[in-house]
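One protein chain omitted, others in place.
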Amino acid sequence: MYVAVKGGEQAIDNAHKLLAEARRGDPAVAELTISQISQQLGIAVDRVMTEGSLYDRDLAALAIKQARGDIIEAVFLLRAYRTTLPRLGVALPIDTAAMTIERRISATFKDLPGGQILGPTFDYTHRLLDFALVVGGEVPVGPLPVTMADPEAVPRVTDILGAEGLLEAETADDDQPVGDITREPLAFPADRDVRLQCLARGDEGFLLALGYSTQRGFGKTHPFAGEIRMGTVAVEIVPEELGFAIDIGDITVTECQMVNQFKGSKNRPPQFTRGYGLAFGHSERKAMTMALVDRALRTKELGGEVTAPAQDEEFVLSHCDAVAASGFVEHLKLPHYVDFQGELGTVRALRRSCQNAAQEDGAKTEDGDV
Amino acid sequence: MSDILGGYNFAYLDEQTKRMIRRAILKAVAVPGYQVPFAGREMPLPYGWGTGGIQVTASVISADDVLKVIDQGADDTTNAVSIRRFFAKTAGVRTTTKTAEATLIQTRHRIPERRLTEGQIIVYQVPNPEPLRWMEPRESETRKMHALLEYGAMHVKLYEDIVHFGRIATSYDYPVRVNGRYIMAPSPIPKFDNPKMDGMPALQLFGAGREKRIYAVPPYTRVESLDFEDYPFEVQRWDQSCALCGATDSYLDEVITDDRGGRMFVCSDTDHCSERRAASDEAEGDGIRRPVEEEAAE
Partner (left out) sequence: MNALACDLPAGFADPVSDANATFRAVLTAMSYPGRIVSLPVTVEVPAPLAPATGAILLALADLDTPVWLSADLDRGMVAAWLRFHCGCPLVATRPEAIFAVTTPCRDLDGFGLGSAESPERAATVIVQLADLASGDEVRLSGPGIATKSGLSVPGLDASFWRAVAANHQLFPEGVDIVLAAPDRLACLPRTTMVEETSPCMSR
């Protein structure tokens, strides 16, 4: 006799136990600590903070540990926690011109005030597996170069170009409220503040592919990496009861300013246009690709025609969120017996009527009365 | 339930979020079938797994409610279990598998067979709230189409089915028109369930978390499945009856019993099925009312 499937409760409990065991792995191997992840898998932590919209290294490291290193799952954990947090205040805009710089490069000028500072980068490493890391132990690195530059002496490349009028001016209208997609539903057309927020939270892989597509001709924007800077900036808030700004701490961010295709006319002198990217921590690929896609999404406002995927804001913004995308793709794992039964019924009925029609045709042919 | 999850508000959501969702629900009831945008929150369950329904339920549920959660008609499917546990943990409410006992029913893909009554609320989990999405992928366009009653594309799509297949080939998420105005996605329920929506005495709420939309069908509201005069709407029927309870009027799941073409059909609504079996046991008059599982195992 058939028994209706039962035991969902027990199955879930068992799955949770197996997951805990799989997460831990071989108990003979020492367990990872949060500080190990935070210190030694720093770029993964930075990505989880960026896409998770929450600057907290320890929580991001915890999420990575809990997610067994699945970055999208870790972003999801951090987001779900973030929604439950009260909002105690709104920070003033951070000032990246006043950044304490750890890395700063420009691809547009050979030398410039403040110089090129490579900082901690993979860029010129040869991608050879370093077997010294297998053994572990401390690798002597010798005395560290001093890279901290005086912020006063490191103006942003875009400010230098802007002073000459070569780059479009970018002045925020401080009277306009800044959108927040975690508080209001996304609506189209979306303003640039909302677009940038979506991109900042967007999946690095998806944006990377889109940015890449613009370089291959699907919405060309002629980008130059005007400047990439990474370092720490102060976060300030103005408490109601004080009425003046106080510094509540520093965060590390990576900023990318792309200088793009110029526009102008006989009457309006040509100017370069901008694409902007900003991410928490050391997230250079993310900041660059965000800047490429930001510029592509400005096509319409800059008088261009929207033809490529990366220029289509509804396509990009509706699909760039990894938490939404992975949830919906993975929901296909959920039972769909009922819908499938409906489809089975339909296909069987359609096949029956097809076969009946064919038989009738055959019978008619045999009778010779066609 | 004594062990309500600490550190979180009743039913997980903070009060400000609940107010925002409650306002959206009231407007949804006032404009039947229209999709109200809301600032959906990130929930601790994945998008596409019922976050819209969960947010609606979390905003509506009170400590006095009795909650039933079903997926594919069954209370014991894993996602239904998971959502029921979420509310047992965060709201400490009483849960039930009995449709008749529930004041609040969250569902994925089915409407219970038993007619819902006044005072009950059914919350549907919705993956794609926009019925026009397959004809027009852009939100900015579909919004205009609803405003201007530009529903021609939907009829063209259904008519193309007839041209290709000789009938309308949509078997679930079959579009409906609500109160003679808005075309609405009923969520992926089988079209078998569509007639239950029409004039239902219970309030029907729909939550789409990923797409951030809430919509509603008030009680006693006209819900028509779209069709053509010469191709009227019809629901699925089976030659078989339920192998467990003998029902001939319920939606059936097909169960594969071996790899030689063996199959059987059983009620998708597990509460309906066990209620019928319990009733027939009593009618048999042996005076012993056996637990459902035991009976099924015999």
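Letters A and B mark the chains as written, and numbering starts fresh at 1 in each.
Just so we're on the same page, a contact is a pair of C-beta atoms (placed from the backbone, for glycine too) under 8 Å apart; a residue touches a chain by one contact, two chains touch by 3 or more.
All values reported here derive from a predicted model rather than from experimental measurement.
Trainee: Counting contacts across the entire complex, name the shown chains the missing chain touches.
Mentor: The chain that is not shown is in contact with B.
Trainee: Among B:94, B:114 or B:143, which one is in touch with the chain left out?
Mentor: B:143
Trainee: Taking the entire complex into account, which one of B:125, B:170 or B:221 touches the absent chain?
Mentor: Residue touching the absent chain, from the options given: B:221.
Trainee: Which listed residue (B:20, B:102 or B:158) would be found touching the missing chain in the intact complex?
Mentor: Per the contact definition at the top, the residue touching the missing chain is B:20.
Trainee: Name, in rising order, the residues on chain B that touch the hidden chain in the full complex.
Mentor: 9-10, 15-16, 18-20, 22-32, 34, 36-37, 59-63, 118-119, 143-144, 146-148, 179, 181-182, 201, 203, 217-222
One rule holds in what follows: only the chains that are shown with their structure count from here on.
Trainee: Could you please state the distance in Å, as a whole number, between where the Cα atoms of chain A are centred and where those of chain B are centred?
Mentor: 34
Trainee: Quick check: in the complex, which residue numbers of chain B touch chain A?
Mentor: 8, 12, 14, 37-44, 46-49, 51, 71-74, 76-82, 85, 108-110, 127, 138-140, 165-167, 169, 171-173, 188-192, 210, 212, 236, 238, 243-244, 251-255, 257, 264, 266, 268, 270, 273, 293, 296-298
Trainee: In their shared complex, at which residues does chain A touch chain B?
Mentor: These residues of chain A touch chain B: 1-9, 11-12, 76, 79-80, 82-84, 86, 182-189, 314, 318, 323-324, 326-331, 334-339, 341-346, 349-350, 353.
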